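Only one protein chain is missing from this complex, and each of the others stays in its spot.
By letter and in written order, the chains are A and B; residue numbering begins at 1 in each of them.
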Amino acid sequence: MAIKDLPIEECYIPGSAACPGCPATMALRIVYKALGKNTVKIVPACCTAVIESLHPYTSFDIPTMNIAFEAAAAGASGVEAGFRMQGKTDITVVAWAGDGGTYDIGIQALSGALERNTNFIYICYNNEIYSNTGIQRSGATPYGAWTTTTVSGKTEFRKEMGEIIQAHHIPYAAQACIAYPEDLFKKLQKAKIIHGPRYIEIMAPCPPGWRFPMEKTVEMGTMAVETGAWALYEVENDKVTFNGRSKLIMEGKVERKPIEDWIKYQGRFRHLFKPKKDIKRIKAIEDHIDQMWERYRKCYL
Amino acid sequence: MKKYDVVTTISYPKKGAMGKTGNWRVFRPILDKDKCVKCLRCWIFCPEATITRHKDDSVDIDYVYCKGCGICADVCKVKAIILEREGKKK
Partner (left out) sequence: MTEVMIDTGNYIAAKAAVMCKPDVVAAYPITPQTTLVEGIAKYLATGEYKGEYICVESEHSAMAACIGASATGVRTFTGTSSHGLLLMHEMLHWAALARLPVIMCNINRVVGPGWNIWADENDSISQRDTGWIQFYCSSNQEIFDTIIQSFKLGEHEKISLPVMISYNAFILSHTSMPVFVPNQKDVDAFLPNRAPKWKLDPDNPITFGNIILPAEYEKVRLDMQKSHEYAKKLILEISKEWKQRFGRYHGDLLEFYKCDGADYILLSMGAIGAESKAAIDNLRKEGLKFGLARVRCFRPFPKEEILKLSKKADLIVIDRNISPGMEGALFTEVKASLYDNTDAKVCGFIAGLGGKDVPFGDIEKMCKKVINGKARHIEWFGLEGV
């Protein structure tokens, strides 16, 4: 599949409230292209609730229901049941939430909906912070990163949401990244036709949140994957397949790039380089990623 | 588009729901069609959907809403898009 093959149709309408260079709208465009107009989206509190723009207008051209921060998956369970009871089983029900609404406050409702076999797609766009509220740490924030609540850098490592999701043994789960739109599109297409709970998480580098120039969103996504900080893979009925660059890393065909290649361009890690290079903490990040890949290889190779 | 007769937060799709976001721009992406190889990278990565894709896969920039993030220029491998400071020349 090439970029050319992605449909021209758009459900994201220009002129929204998103920051310039926003990874969330970038991802949403692909989601809409893959899922089409017969889709209904549930959105908890997150940047997207702002991106929708101001009442009485909206920048989205598919029905969208805002719900409380922790309630996306439960709301989706209700929406799905409501449509099913009316025989409208052809509508794709999507919950679209941030990492805060997924890893932290919404994890209970998400786990419940997965366990209940709700027939929906849960998509988490992971910008590794609470952006909406002004850049606070989340369970997805990486070790060492500055946020307004981790002023000297986060002292804990991020959760492995992918592994938590896998423990639910749902029919389809995947990790994608905004820098790889064809891969994301394929994953969404695959997910669309599967019945039952599906989970897709999209790495979404956020310029204001990570403190990098707004034209670098795609590059930050590419480097997240090339350094191995983020892995592209999919899980189909417990069978794990790594994709693209991550597959090559997994199989040892390419080395993952040093983590510095990614973090040194992000202001949120500046304190690890200035005034003096913090070798210990940079190594801790590197080691953590190595451990993650070791685990991946042991489990999935 | 059907309007619902209910007083709650119901919103309807509109281009430029936040106004003409082209006004946000500090840098203006300028496309050189002669250099363009129609790879569509700028089109797929534009976060604002302000790169218009034509039937022949040529592209154009919608300056009314383009926020000037510069991603299109950054992802163009043949440098067919460059950024210029707004108001530098007309």
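Simple rule for what comes next: a contact is a pair of C-beta atoms (placed from the backbone, for glycine too) under 8 Å apart; a residue touches a chain by one contact, two chains touch by 3 or more.
Just so it is clear, the model here is predicted, and its values are computed rather than measured.
**Student:** Given the contact definition stated above, which residue among A:82, A:196 or A:252 touches the chain not shown here?
**Tutor:** Considering the complete complex, A:82 is the one touching the chain left out.
**Student:** Using the definition of touch stated at the top, determine which of A:42, A:200, A:272 or A:285 touches the missing chain.
**Tutor:** Of these options, the touching residue for the absent chain is A:42.
**Student:** Check the options A:67, A:145 or A:263 and report the residue that touches the missing chain.
**Tutor:** Touches the omitted chain: A:67.
**Student:** In the complete complex, which positions of chain A touch the hidden chain?
**Tutor:** Counting only chain A, the missing chain is touched by 11, 17, 37-40, 42, 49-50, 52-56, 58, 60-68, 70-71, 73-86, 88, 91, 108-109, 111-112, 115-116.
**Student:** Suppose we count only contacts with the excluded chain; which residues of chain B make the list?
**Tutor:** For chain B, the residues touching the absent chain are 1-2, 4-13.
Methods note: only the chains that are shown with their structure count from here on.
**Student:** Just curious, how far off is chain B from chain A if you go by their C-alpha centres, in Å?
**Tutor:** Comparing mean C-alpha positions, chain B is 23 Å from chain A.
**Student:** Quick check: in the complex, which residue numbers of chain B touch chain A?
**Tutor:** 9-21, 24, 39-41, 43-50, 53, 57, 62, 64-71, 73-75, 83
**Student:** Under the definition above, what is the set of chain A residues touching chain B in their complex?
**Tutor:** Listed in rising order, the residues are 3-4, 6, 8, 10, 12-18, 20-23, 25-26, 29-30, 52-61, 66, 181, 213-219.
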